[in-house]
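Only one protein chain is missing from this complex, and each of the others stays in its spot.
So that you can tell them apart, the chains are marked A, B and C in the order they are listed, and the count of residues begins at 1 in each.
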Amino acid sequence: MTSNLTLIFNKGTKRSQHNFIPEMDIDRADLAEIIPSSFQREDFPLPDIPEVEIVRHYTELSRKNYGIDSGIYPLGSCTMKYNPKINEVITRLPAFSQIHPLQEGNQGALELIHQLSEMLIEITGMDGFTFQPAAGAHGELTGILIMKKYFENKNLKKNKILIPDSAHGTNPSSAKMAGFSIIEVRSNNAGEIPLDHIEFAMQQGDVAGIMLTNPNTLGIFDRQIKDITNIIHKYGGLCYYDGANLNPMLGICRPGDMGFDIIHLNFHKTFSTPHGGGGPGSGPVGVIKELVSYLPEPSIIATEQGFVCREKTNNSIGRIKCFWGNFGVIVRAYAYILALGAEGLKRVGQIAVLNANYLRVLLKEKYHLPYDRICQHEFVLSDRGIENNITTEDIAKRILDYGLYAPTIYFPLIVKGAMMIEPTETESKISLDNFVEVMNKIYNETKTNPELLKNAPFNTPVKRLDAALAARKPILHD
Amino acid sequence: MTSNLTLIFNKGTKRSQHNFIPEMDIDRADLAEIIPSSFQREDFPLPDIPEVEIVRHYTELSRKNYGIDSGIYPLGSCTMKYNPKINEVITRLPAFSQIHPLQEGNQGALELIHQLSEMLIEITGMDGFTFQPAAGAHGELTGILIMKKYFENKNLKKNKILIPDSAHGTNPSSAKMAGFSIIEVRSNNAGEIPLDHIEFAMQQGDVAGIMLTNPNTLGIFDRQIKDITNIIHKYGGLCYYDGANLNPMLGICRPGDMGFDIIHLNFHKTFSTPHGGGGPGSGPVGVIKELVSYLPEPSIIATEQGFVCREKTNNSIGRIKCFWGNFGVIVRAYAYILALGAEGLKRVGQIAVLNANYLRVLLKEKYHLPYDRICQHEFVLSDRGIENNITTEDIAKRILDYGLYAPTIYFPLIVKGAMMIEPTETESKISLDNFVEVMNKIYNETKTNPELLKNAPFNTPVKRLDAALAARKPILHD
Amino acid sequence: MDFILHDKETIAEMLTSIGVNSLEELFQDIPADLLLEKLNIPHGLSEPDLLRRLEELSNKNKIYSSSFLGAGCYYHYIPSLVDFVISLSGFYTAYTPYQAEASQGYLQAIYEYQTAITRLTQMDVANASVYDGSTALAEAAIMATIATQKKKLILLEGIHPEYVEVVKTYCWGQDIHFEIVMEDTLISKLDDSVAAVLFQSPNFFGDIENVSELVQKIRDKAPKCLVVQVMTDPTCLGVLKPPGKSDIDIFVAEGQSFGISPSFGGPGLGIFASKQKYLRKMPGRLIGKTNEIDGEREGFILTLQTREQHIRREKATSNICTNQALCALASLIYLVSLGKTGLQEIALQNFQKSHYVKQKLATIPGYQILNKKPTYNEFLVKCPNVNKLIEQCKQENLLPPLIISKYFPDMKDIVLVCVTESNSREDIEKFIHAAQKASNKNIGGN
Partner (left out) sequence: MDFILHDKETIAEMLTSIGVNSLEELFQDIPADLLLEKLNIPHGLSEPDLLRRLEELSNKNKIYSSSFLGAGCYYHYIPSLVDFVISLSGFYTAYTPYQAEASQGYLQAIYEYQTAITRLTQMDVANASVYDGSTALAEAAIMATIATQKKKLILLEGIHPEYVEVVKTYCWGQDIHFEIVMEDTLISKLDDSVAAVLFQSPNFFGDIENVSELVQKIRDKAPKCLVVQVMTDPTCLGVLKPPGKSDIDIFVAEGQSFGISPSFGGPGLGIFASKQKYLRKMPGRLIGKTNEIDGEREGFILTLQTREQHIRREKATSNICTNQALCALASLIYLVSLGKTGLQEIALQNFQKSHYVKQKLATIPGYQILNKKPTYNEFLVKCPNVNKLIEQCKQENLLPPLIISKYFPDMKDIVLVCVTESNSREDIEKFIHAAQKASNKNIGGN
């Protein structure tokens, strides 16, 4: 009933708030003695807001926001799986949440990171990990900087990198941030990498290597993956694995065995740490033995005196983030792996792929499936054949009307009007069938009631918003 | 989209669940050695339900349920005030939530109960408290049993009790459970107790005393309260105070000073412990000095060796509940009183009354106010003058359509078509104004669109439900 | 701190609307001599100060690493989902669902609770909860007297002593007579004047009765006498025959074991179930399924309220109003989280682990298991030196078993040991070790 645009700041009062301030138990000195008045601020344009209003306001906002606890969240490449509640309890254990990064008495934390590292080494086939990176893109930057340092150390001028056209935007931008220029590799009709193309590129001598995700963003496992990594290695290059799509590979097959040298993981995807509406994440980076010394400091080793930090190495690219990384997220991922164990992890991989293929075969009856083959964690539909000028965006918005969330749209860029669908392993068959039913209804609506789609959504707190206006006249705060 | 009637049991699978069972770390003996097979059950008609389904199911149900965090909850006599979040944290501190009622090492718990007792003595003007009763009605039973025992000890046959017609249903039923028969006292036109009526009753010699709430369920403070208690006492009777309406009296005036001998409190009303959708509550009982020995055991006293339980007394009515009462609720009430302190408690009383009167004057412009005078925590409107055969129930249901909760309706019984409204002190003026606006809109709708009201609600998960059918053909489980 | 929203200007504005000049004027009906000056209560605390204070206070309680104490309050693992669900503020900040249409979430959940309890117990109907196990038993006692119109009850020895006290208090209130009898004299005491026999199984001492046989014996002697069973730890129903299959008339239990933390003994949960024919005599709330008046859909609603105090006043079946809804919700989440497999396995682990401890203790010189019947997770042990055992347990940071003389002064040197799935192998070995050390003839000093 109340406008959806009452900001919290409009709920302030002139009554000054004291609920969250401890009583001052020290005699106050004259403030001017402590800090010159010219250093002090004059006004403070934040109101005092009563506790009750805050609770009600954000309770209401949270209900206006779709989450994985609401239902299927089929965003392709995002791996929106169920987030176990126990992990929220564990990460809030005081001896995890209340410890200082610089304190002694951190053996529990170091042991956890060390053990997690050992488990990830087994899961991925790498030889060493750093946990500093705060998210996937941050891990990419770390990984590519390792490449850079590696070639610098070898005194080789390799400032180009191969990235397929199906890659996530962070891949080229991370590479760019590490000073590389990008050579885009065009995928072939099967959605895979043409070997000749990369062989040719590597022959030029200035290419450091390749960034790949496998299965890629089409959900396709590149059958020639060993050939690809062999070619790169043949020319002295390095292979970077974007681990955002590792979920279907858990317990099935390892990037290390595919021939990758550097990988990042997205704990907030594959290892079920809640994405938090945009973060925090954690993007640990793993490398092969030869590159372990390049990892950022500190890394943790077990000694007889307990867990300690590795000495500085000359190779290390240096620090990529303050302290130890997003420890609170790391704890959740550790708990998740311990909970699942070997069998559980394999089941994740299997069922993630089962669910994706189940949707694929059911949805391709109505929607165009450009790459019609067994997929892994996800697959991509296109808007080809959809009539009445209806766009992928229209379809996505209409899905919201049915109380579900839409797939990733218009990505990957190589599929026109792409709808990228990743159900993950934590959806039931009933949930998948319901998604198919909704998609089929919408398909029928494209023919019978196109206006409905063009104006969708209707059942959301607001109707379709004007993105162009937002960019033309940015209003970024009140 | 999915039916609102999918029960959790329909979300089971044939996959057996293991998430919450510790691994067995003891060799199993042959079960038949431990327990004869004839003692064992054969079937177990509960499914295994995956964690994800449970989380989604109850997340959805919680969103289909109005709570104080949703907005105003103006149920009269229920004192639905904001429940501070910190109290939920405090009651979950392991050294409160994980302790056993029979363990040694309980000094913190005993000290808490003892201190709370001291504070309640000050707040109410009583001399001693028990915390065993689990809710208001349970406190009433305890209090009335104390009366019974008191007269038994005096060898007086007093088996009747005075209860005004405005009383809550628990009053007569509690009295009945203690073996008393009820004499109903008819309130006068001012909503107060006629002194001559009670004087006459007391003269009969078989009346044990009176059960009163003051302010009463009309929200009216009985101006002759001292005269009432004096009359009862003059004839050797006892006065029982139903503390469900204590909220507006906090820091303003004390039942003990009014002349009451026994009182119960509803922590889940006055002291802001969450009502939990129906409990758990806590209904401590306080008594004057003369009656302290009648309280249930155990009661806690401070000694030099620490806090200990009082020795058994012959007078005690005995035990009314296992262990110490609803300790988890008691902790919250204790924290609430410590947080507010003397000034805060008084502010509760003042603002609760301010808010009620503010609504009263604004609402009486359209709705009939049978007792038109300053009220305390609440006031009662009636459906008199509402046209087109629209009932109080219709109005209540229509309120739901505006996203608010309805007042208590058809209670107290002495007002025809009663709407009993108690906003509490934790509503903002904006919230109160919004409630008035909704009530005024509905008033207009009674004239312009009566059918709307008769069929309301429309914006709720279900339309108006058939209560008669439910009672005629009870379906109480699946 | 406080939770008031108005600033001074707002208060002034509202006073003007009301037509009074001050907050004090709102209390004009109160005789001047009753008005308080100021409460003698400490100054309010801010949240950080409050939390610090309560943390300090709570730290005066002792937490143990593992518990061998039960006696009506049990340590079982509580799934994370329980606290997640009961912390959803749509649940815990709601009132009793008087307006059904805006309270469908809770109503459905409690309907599911009623369903879970009837399935678990195989009783015909279950209510929405009463306060706890002890008051549930008292309510059952009274209900039996209402249903039979008789005022005499027989309690079989072995009911939790605090439950007995509560029943006594309630019965005294209504002039109901009751007697506690030993099993061997039970049948001889039965006649037409008895409203019901009440018994606990597994009982306070751990003994599991042959319930079907017991019921049959009672029926044979006194066919109209109701049989009421109470339990303090119903997790045993994962394995044991449910009361509904033993022809029990009223079944009550303390539901704390189903996902509710011990919390110094409260809040717990009074589980209350009965045969269909006594439905209208039941205390407490009931949620029913019904239809929209003008529609197709089904929904849930409070029903059969004419039994209740707010309609029936002194003629109500009970005075209960506020119950333990949130605890019922917790126990529902516990039951569905464990599911059939989990509930069976939990019961099995309790049987097995306590059996293991029983056997081990029996081999230590000086210890003797007193139970003659099968037991679930509690049993009685005669010890060579109770105080030493308690002391040894504490040294191992184990919450020691109950010294039974607390309730039964004549039973000397006996403890009631409780072993559940929450005791790990390591905890158990520590306990056995503690018992060994406390044995007079202990093996090798200290």
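Operating definition for what follows: a contact is a pair of C-beta atoms (placed from the backbone, for glycine too) under 8 Å apart; a residue touches a chain by one contact, two chains touch by 3 or more.
Source: prediction; values computed, not measured.
*Asks:* Looking at the whole complex, which visible chains does the left-out chain touch?
*Replies:* Contacts of the unshown chain, counting the full complex: A, B, C.
*Asks:* Using the definition of touch stated at the top, determine which of A:195, A:361 or A:452 touches the missing chain.
*Replies:* A:361
*Asks:* Among A:176, A:310 or A:366, choose the residue that contacts the chain missing from this document, as touch is defined above.
*Replies:* Result: among the candidates, A:176 touches the missing chain.
*Asks:* Over the whole complex, note the residues of chain C touching the chain we left out.
*Replies:* Spelled out for chain C, the touching residues are 47-48, 52, 77, 79-80, 87, 421-422, 424.
*Asks:* Going by the touch rule given at the top, which residues of chain B touch the chain that is not shown?
*Replies:* Chain B touches the chain not shown through residues 13-15, 18-23, 50-53, 55, 59, 84-86, 88-89.
Here is the rule we use: only the chains that are shown with their structure count from here on.
*Asks:* Name the chain whose C-alpha centroid is most distant from the C-alpha centroid of chain B.
*Replies:* Between chain B and the rest, the longest centre separation is with A.
*Asks:* Between chain B and chain C, what distance separates the C-alpha centroids? Give it in angstrom.
*Replies:* Spacing between the chain centres: roughly 20 Å.
*Asks:* If a residue has to touch 2 or more other chains to count, which residues of chain C qualify?
*Replies:* 1-6, 10, 45-47, 81, 83-84, 89
*Asks:* Where in chain B do residues touch two or more of the other chains?
*Replies:* 51, 55, 59-60, 63, 69-70, 82, 84, 426-428
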